[in-house]
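Left out: one protein chain. Kept in place: all the others.
On to subunit A.
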Amino acid sequence: MSGKPPAGHFRLLYFASATSYTRKSSDDFPAPLPITDLPELLEKKYPGIEKAVLSSSAITVNLDYVDVKEEQQAATTSEESKPMVIQEGDEVAIIPPVSSG
């Protein structure tokens, strides 16, 4: 996959064990999407991915680290604080820890 995601979509890049799990280097999903909904969306498409990959991964949106757990907590504890929303054309990366060397 190359170039930009199609209109109304964002691109999700997979790295290391996320690539092995999905057998893809990326996917395009409809935008906008609150980042807190990303785990559920992926779990539906790739059953088991949340426990095996997402729970320990770093996630970045347009190269900025986003703590999805923190966003989830903030969304549940306060009505006003809205979670971050992934926009059309955004690039989201899933970066699991790699320990080999």
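Here, a residue touches a chain if its C-beta (ideal position, glycine included) is under 8 Å from a C-beta of that chain, and two chains touch if they have at least 3 such contacts; residues count from 1.
As a working rule, contacts and distances are computed from a predicted model.
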Record-based protein name (UniProt) of the chain missing from this complex, from "Bardet-Biedl syndrome 12 protein isoform X1", "CobW domain-containing protein", "Dynactin subunit 4" or "Adenylyltransferase and sulfurtransferase uba4": "Adenylyltransferase and sulfurtransferase uba4"
Where the unshown chain meets subunit A, residue by residue: 2, 13, 15-17, 19-21, 23, 25, 51-53, 55-56, 58, 60, 63-65, 67, 93, 95-101
